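Heads up, one of the protein chains got dropped from this complex, but the rest are sitting where they should.
Labels run A, B and C following the written order; every chain starts at residue 1.
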Amino acid sequence: MTFQEIVALHPVSPTPAREALMRCAAECLDCTASCTACADANLSEPDSQHMARSIRLCLDCADACVATSRIAIRQTESDAGLIRAVVEACATACVTCAEECERHAHHHEHCRICAEACRRCKDACDAVLAVL
Amino acid sequence: MTFQEIVALHPVSPTPAREALMRCAAECLDCTASCTACADANLSEPDSQHMARSIRLCLDCADACVATSRIAIRQTESDAGLIRAVVEACATACVTCAEECERHAHHHEHCRICAEACRRCKDACDAVLAVL
Amino acid sequence: MTFQEIVALHPVSPTPAREALMRCAAECLDCTASCTACADANLSEPDSQHMARSIRLCLDCADACVATSRIAIRQTESDAGLIRAVVEACATACVTCAEECERHAHHHEHCRICAEACRRCKDACDAVLAVL
Partner (left out) sequence: MTFQEIVALHPVSPTPAREALMRCAAECLDCTASCTACADANLSEPDSQHMARSIRLCLDCADACVATSRIAIRQTESDAGLIRAVVEACATACVTCAEECERHAHHHEHCRICAEACRRCKDACDAVLAVL
């Protein structure tokens, strides 16, 4: 994505965590959009009444991922403690949403795909936590 | 705020944490707006070059607080682990931003006021963590 | 709300539209939270299957209002054309959501209250457009 070219030109010299943060931001953007789409698809399913937990967790995960993507992108005066806390919360939101969507993967293909996006985002969050 | 009237009419019976979550959501909304305003005021200050850390942390805190307010408001199929993780991260963002804004409180009154909003939001987050 | 105290201390001298923008930002924050709460309450209603349009429009309105609140709060180098376009879109989102929630006001009290918050926000947007 284009933001990675922009961050590569950032006047501040990169921290060791930058590469992991860039991957995390990209996965957060993919995940927030996937969760927004999956919540919306669930809302239109004939069995939407049984999808309330999936919808709610997708909305939560979408909100956590937007905030995390923005915080991961910023390179000015980074505060490692703040970033760590936010990325940890995002990993929790992603895995919680993935587990619920996986429960519906056999009857809603979009839930299976959404769960995979959440798992990739969780992995990218974990990779940040390993180097920060 | 009006959302509290709406949540009081929610069809799901309240969890013991609801009151703390409602106060947390209200403080998050106050804090996200305060941090947005303080970042912007810093950007127009004659010494804006020395306010980069304050601006960056205000932007981060504003983003964390928006996500947390939305997640705290929702009552459908609440996941305590997800909420706890997000509220913990928000508390960290608030205290980190408050500490930086307090360093500028003597020369920028808006930083002093913003730091107070961040401290109130941190307290409201802690109150959620005490009952969740 | 606290952000109004911060904006009152902003180093840039106020434009004639500032007062209207501050009221608009406050109503947008109230409306985004109300729509988040109403969408969530609808999701838990026994007739949630018939509330899909209300849920979708509440989610849209919540998203439009968050963006508008942030843009209305900022005072640095304001661009009237950009602000006007965003506030116009927010007014449209609010009135569209209000009309749908009003259709459900007789059987869901939270929809009635949400519609009122949307109408107040629409009025605050219109007041900005009248002076900008």
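By definition in this document, a residue touches a chain if its C-beta (ideal position, glycine included) is under 8 Å from a C-beta of that chain, and two chains touch if they have at least 3 such contacts.
Quick caveat: nothing in here was measured; it's all calculated off a predicted structure.
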Selected from A:38, A:95 or A:127 as touching the chain missing from the view: A:38
Option from A:24, A:114 or A:127 whose C-beta touches the chain left out: A:114
Residue of C:8, C:67 or C:132 in touch with the missing chain, whole complex considered: C:67
Hidden partner chain, residues of chain B it touches: 40, 43-44, 48-49, 52, 55-56, 59
Missing-chain contacts mapped onto chain A: 1-3, 5-7, 9-12, 25, 29-31, 33-34, 36-38, 40-41, 43-46, 62, 66, 69-70, 73-76, 108-110, 113-114, 116-117
Chain C residues touching the omitted chain (full complex): 52-53, 55-57, 59-60, 63-64, 66-67, 70-71, 74, 76-79, 81-82, 85-86, 88-89, 92-93, 96
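Following the convention adopted for this analysis, only the chains that are shown with their structure count from here on.
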Distance from chain B to chain A - Cα centre to Cα centre, in angstrom: 20
Intercentroid distance (Cα basis), chain C paired with chain A, Å: 26
Shared-contact residues (touching 2 or more other chains) in chain C: 40, 43-44
